[in-house]
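Just dropping this structure here.
Every protein chain except one is present and positioned as in the full complex.
Now for subunit A:
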């Protein structure tokens, strides 16, 4: 067990950004999410919805549309540029001005040869997708009014465009508009003059067009004759987004009320073939606008202004009461935004546009688990330039601070004086001369003696630089024998001999030994090297834990036993990945793990839990006598007193730093939702 002094910190005002648009690549099972601050996140649905990659955004570059073309990812925004991302190096590869004003939507045909962009000036611009770039091909016939939404017919011969008050169907060959479908203005809203915006269109292979508009209607049109088949009035507010299932038997619509409404293509009587679109289920998983929707084969993925990504499996498509059928809500990022200087007692909070440095106060508790943290001083480091911060690091001694954006790295020397009064800001000095190798970095880390800075760079390489007295010198580049995926985890060992890295390809390399840990299928979410036994503990997105002995170069006996027996089903059912592994120097057999909902101490000497044993038993154990307690305890001691955890770390003085971000605080910062009449209010 172990008792800790706990610094319970709730002043990290981390605010996730609203989800703006999503796109799903069914071949690679990757979902890409663009947030309002321009950040693009990639989730791997095959690997337990793990957030693999994050590409930070820039100021003034909001992503309005996303599109996968094969494995390539394109985005467009109101700045009028189409950007392709370099997913290996986590940065924009190239951008191209479309010269049509702000771009509202982009869409590629199913062959992946053409990219259509709907622009503010009323043109649909066609781009040819070339090997390394896109090239403007031509304009479709220009319309009055902006193009809000686009949808290709699966054969690529026609394209439907949602505009103000109408939907136009273009022939993709000739570029002429073939049909003009007029959308009725608001039925319920008082101002009849207000034009209706067709927020989303979907062109199905049987030439049915489905549109969702700002009058709250979902309309089904016959694309051949251009006639209205059916109108479903969903809401008083807007229908913002539509998504079609891959087999085109189901369509979902997201509304401003936060509901997702499903429509299914069902035959009206059992034996007959004539089918029609029928409104069926309603999902209410958001409190605010649903701005982005994806309909996969088995699930409805929705996101919106309330910043949550919700994966709701369709129960008619998955096996009931399995892990697959559980609803998931992804609220927090799957990476660390908090760095701790263990020796100096400093905390660094990373925001998208600035950093905050806090010093832990003297806790006035006496061994109690809830002691107060007193703020003594804080430092705000504004970022440089327009790019958002992608990673940051604080050296264990507290003397160095480094952060990186997509294009640059900054290193600061912090001059700490323990005697200064809280009001005096900490002085910082920027190290002006950085080696030129340090330009594109996606993860930063300091060695435990604070003498070296590790930075993961392009092509899975890790750059080592020594830092000493306002000087930073390039030392070496570690190149792994294989792999092109970006390194997302860096973990130097305590004694400075080893550096463990993990990349999103699932590989773990330990440098200075040049040893590779056998690859397991799932992506590691946290790695760490044990300070005494020199074994590497890695936790993966599928919730498995491995311990690899670096001396014997094999999995330890404990790890084998764990694999043989299997994890407890309740452990596997958790939906957030473990984001940090730490060790207790006082008790070498303890491994400290945490995710957003719990904090766990794994005791390697206690027996592993059987499938039938009660997993969450800490509260029960406390009420038992000592003998009973010993008999009933198992290796996984899970504490769920803390919720919405962003960081749990052990300081040098054996106090525990717990950074929480209560959900209510996030909700209170959201804009007000649309007004809805609720019963009995």
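The working rule: a residue touches a chain if its C-beta (ideal position, glycine included) is under 8 Å from a C-beta of that chain, and two chains touch if they have at least 3 such contacts; residues count from 1.
Quick note on the criterion: contacts and distances are computed from a predicted model.
For the chain that does not appear here, its UniProt entry gives the protein name "WD repeat domain 75", which is one of "PROP1-like PPR domain-containing protein", "AP-2 complex subunit alpha", "WD repeat domain 75" or "Cell division cycle protein 27 homolog". Listed residues A:207, A:281, A:343 or A:561: the one in touch with the omitted chain is A:281.
Checked against the full complex, the candidates A:113, A:264, A:533 or A:549 give a single residue touching the omitted chain, namely A:264.
Across the entire complex, the residue among A:168, A:232, A:312 or A:342 in touch with the chain not shown is A:232. Taking the complete complex into account, residues 232-234, 262, 264, 266-270, 278-282, 316-317, 679-680 of subunit A touch the chain not shown.
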